[in-house]
Structure formats: C-alpha cells, structure tokens
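The complex appears here minus one protein chain, its other protein chains still in place.
Letters A and B mark the chains in the order given here, with residues in each chain numbered from 1 onward.
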Amino acid sequence: MKRRKAPPLYLARLLLVLTLLILLELAIRIGLINRFFVVLPSELIPQVLRDLVDREFLTLVGITFYETAAAFLFASVVGVGIGYLLWRSRRLGVAYEPLIAGLFASPIILLYPIFLVIFGRTPLAIIAQGAIFGVLPVILFTRQAFAGVSPTLLKVAASMNLSTRDRFRYILLPAAAPTIFTGLRLGLTYILIGVVAMEYIVQIGGLGKLVAETSLRLSTDELYSGITLVVAISVLFIYLTQRVENAVRR
Amino acid sequence: MNQSLKIQLGTIILVLALWEVLGRSGLILREIFPPFSEVMTSLVELLASNDMWLHIIVSAYEIGWGFAIGCALALLVGAPLGTSDYLYRLFDPLFYYLGAIPKIILLPIFILTLGVGVESKIGIAALSAFFPIAVNTALAVREVKPIFVRAARSLGASRGQIYSKIYLPSTFGAVLSGMRLGLGVAITGALLAETSVAQAGLGFRAIEFYAQFRVAEMYALIFLIFIFALLLNAALARLIQWTNRYQIGGDGRAPFS
C-alpha cells in the first residue's frame, strides 16, 4: 500500500548502469582494481566506437548472423515438423518428451569436438551444432502448443463440421501459433549463443573469433572492446527478437 | 507409463545399434565415426587408467567451487531483489540480458585476472551458475503470497521466524530448480573453458584426444560427460519433485518446517 516517490524505471535503469560504470572507473583510478586487468570505461568507449566503424566488424557480424540464420532455418523447419508429429502421435510424444527435455538440459555444446571431426573446422560444424542446439526447444514448444489448444476450440471446430485441413488452418494453427513462436524465439536465442561460443572456442567465423583473436593480441583495450561489442550485439539481438515476438503474439 | 519406457528404451537401443552398424559399414570413415562397441572399449580403458581420475577430480573441483560461489552470490543478490517490486523491476532487464549472453566469451578476462589454471574455470562456472539461481531466487521470493506473511505475523511470528518458517520453506523448491539449471550451466561453462585453455580436466582431455586424432577415446570421454550430466540432472529433478510432493497430486511430508 505504501508508495514512495521513486524515479521512473527507464531513468533508474540508466542511472544504475551509469553508476556502475562510474564506480568501476573510480575503482580503477584509485588503484582498487589493477589497470592491467580492466580497462577504464572512459577509454573503452572511444575504442568501441573505433572498432564499430571498422568494416571488418560488420563483416564478422554478418558471418555470425549467416551461421545463426542457417542453423535457425534447419531448426525451425525440422523442429516444428517433429513437434507436430509428436503431438499427432500421443504415444510417441509422451515417450519422447522427457528424452528431448533431458537432451535440452544437457551440455550439448560439449559435443563440438565430434562436429569438428565430422565436418572439419568449417562454418558447417558451427551451423550443425547450432541447429542441434536450437531444434530442441522448437520441438518441445511446438508439441506443447498443439497439445495446449483448448478442447473447447476443438469442439467448436467439430460442431462446424470443418474438414481436417480447414480445422488445422483455421483453428489449430492460430491457437498454437503464439506458443510455437515462443519456441522459435528461444531456439533462435540458443542458436546465437551456441554459434558465438563455438566461434570463440574454435576460432573460426565471426564475433566469437573476434574475441578469441583480440585475447591473443595481449591488448586489453581491444579485448574489452571486442567483448563489449559481442555483448552489445547479443543483447540487441535478444531485445529485437523479444520485440518481434511481442508484436506477433499480440 | 510402461509403454513410454518401452518406447524410450527401444529408441535408445535403436540409435546405438544404428551407430554400431553405421560405424562398421564403412560408409563413413571409421576414423571419423567409430562404432559404438569400439567407443565402449575405449571407455573401459579410460576408466581403468590412472590419469583419468586426475582429470575427473580437477573438473569436479572446478565445478564444485564454481557452483558453490555462484550459488552463494546468487542467493545473496536474488533474495533481497525479490522483496521489493521496484528493485526487482529495476534489475530484471539487466539479469535477463546479461544472463542470456554466451559467458564463455568472458573467459579471456578470467584468464587475464585468474590465470590459465583451475581458478579461471571456477570463475566461468560461478558466473554461469549465478544467473539462473539469482533469477529463480528473486522470482521465488517475489511469489511468496503476502497472505502467508500476514497470517504468520498475526500468529505471532518474529521477523526471523518469518524468514525461517515462511520464506525458506515456500521458496525452497523454486530455488532448488534454479540450482539445477545453475549446476548444468556451471558444468558446461567449466568444461568448455577447459577445452579452450587448460592444463587438466575432462574438457582439456577431450580436446587433447581430438588433437591427437584418438577419435574413439574422444567419443568415449564425451559420452561419459554426457551420461554423467544427464544422471545428475535427473537426480536433481527427482529431488525437486520430492520437495514439491506436498503440492496437489503429491503426498507425504514437506522437506522443511
């Protein structure tokens, strides 16, 4: 019931981030944190801007997005298909759901040496890994989406004597679409994370490789700038997919 | 239920058989895709070797410390956030977005500050574990029904008693779920970091096998890691189910008083 005057959230969040950065700056300047380990935020920002206009950076973003998109294409088509089939056959669905959920919770990314052995050190290995990474949530959510269609809606469909195709098109699909979309967004996010992580570890491709390379150059400025850029791109990407989902779900 | 189990076992056997046949058929190079039996033979040899246990201990050490540190920090940060709506909404996007970035790219910073040994892996594991646990804890505290606190107060509970007898038992299950997720990502983080730069550990060993083209051993080791992670996850899921068994559809006693 009690309400105190607090600044609006947007402003407060901005202030929070600024305060953290200023505290970090001060801590480094006083010598609380060793300058050798952490870059001054005031020096980092110009560096990030320099690296941002660098054409190579945009190319790297392009490579990462290409790999992500390719993996997502596979994950969405295959995932929605398998999810639908697992809903159609209740028996298989009930049996496979825990298996897929178990896989989803397991450290899939640690399979990467196997992908390297099979596909070599190529973008294909990264795409394959990303696809496996992303297909699991899509399957789980698609099955859930169809299983969750309210029985009332199905009764309505039955009462209107719709053909199987129309039933699917006008009742099932629209009712299931929002949840399927959530699965697709999750899959996409997972793929991006997996792709960047793989790129970093294997040192091929786009953004992840950027961090790996800067870390080898022994330049903390460039390293922090690279990490900041990758974090920024990931955050932007997640924010945008969330916005798209909200727009579509509405 | 029984039928599901049959289908599950059947599928697993089918996949392994397919693996075996495909590996033996020669359709795919044996150097790339060794049959399952060969992988199992390697697994037995691996487990019999002495230095294998060193790697297991190193990885367990990293994961254990990382998880413990991440847990402690997450509980310290998460619980207060859940008690205030404003604070929660202030920090929520920060946690949401930072929690979603691939933490492994921060490894160079950990290596810079903590070195290439176990400490940097502990750092990555702690950071990975932190986010899901902190978020789940904050959410769990937030969702404690105000009526429970009101009722406890009217029955004479002190502030400390409200924490120990209301907040603790009613958030326990959700916090444990967060820990389950946290442990999963801590394992992934630590082992993945080992494959990048390390001197020992299961991830390090796996990538060493890869570099030495000892493919069957590499498969065996990854298989081992997977089985271990799956079993741990399943055990924790069981534990969580047990703590929640007082809820509708469950039975028996609650874990805390």
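Criterion: a residue touches a chain if its C-beta (ideal position, glycine included) is under 8 Å from a C-beta of that chain, and two chains touch if they have at least 3 such contacts.
Note that in this section contacts and distances are computed from a predicted model.
*Asks:* Just by its UniProt name, which of "Formate dehydrogenase subunit delta", "ATP-binding cassette domain-containing protein", "Phosphoesterase" or "Glycine--tRNA ligase beta subunit" is the chain not shown in this complex?
*Replies:* The missing chain's protein name, per its UniProt entry, is "ATP-binding cassette domain-containing protein".
*Asks:* Considering the whole complex, which of B:W19, B:Y97 or B:F148 touches the chain not shown?
*Replies:* Selected residue, touching the omitted chain: B:F148.
*Asks:* Using the touch definition from the top, which of B:Q161, B:Q199, B:Q212 or B:Q241 touches the missing chain?
*Replies:* Only one of B:Q161, B:Q199, B:Q212 or B:Q241 touches the chain omitted from view, namely B:Q161.
*Asks:* Which residue numbers on chain B touch the omitted chain?
*Replies:* Those residues of chain B that touch the unshown chain are 147-148, 150-158, 161, 165-166, 169-170, 172, 246-251, 253-254, 256-257.
Simple rule for what comes next: only the chains that are shown with their structure count from here on.
*Asks:* Taking each chain's centre as the mean of its CA atoms, how far is chain A from chain B in angstrom?
*Replies:* One centre to the other, that is 19 Å.
*Asks:* Of all residues in chain B, which touch chain A in the complex?
*Replies:* Listed in rising order, the residues of chain B that touch chain A are 3-5, 7-8, 11, 32-33, 86, 89-91, 93-94, 97-98, 100-102, 104-109, 111-113, 181, 184, 187-188, 191-192, 195-196, 203, 206-207, 209-210, 215, 218-219, 222, 225-226, 229-230, 233-234.
*Asks:* In their complex, what parts of chain A are in touch with chain B?
*Replies:* Result: residues 6, 9, 12-13, 16-17, 37-38, 91-92, 94-96, 98-99, 102, 105-107, 109-114, 116-118, 189, 193-194, 196-197, 200-201, 208, 211, 214-215, 220, 223-224, 227, 230-231, 234-235, 238-239 of chain A touch chain B.
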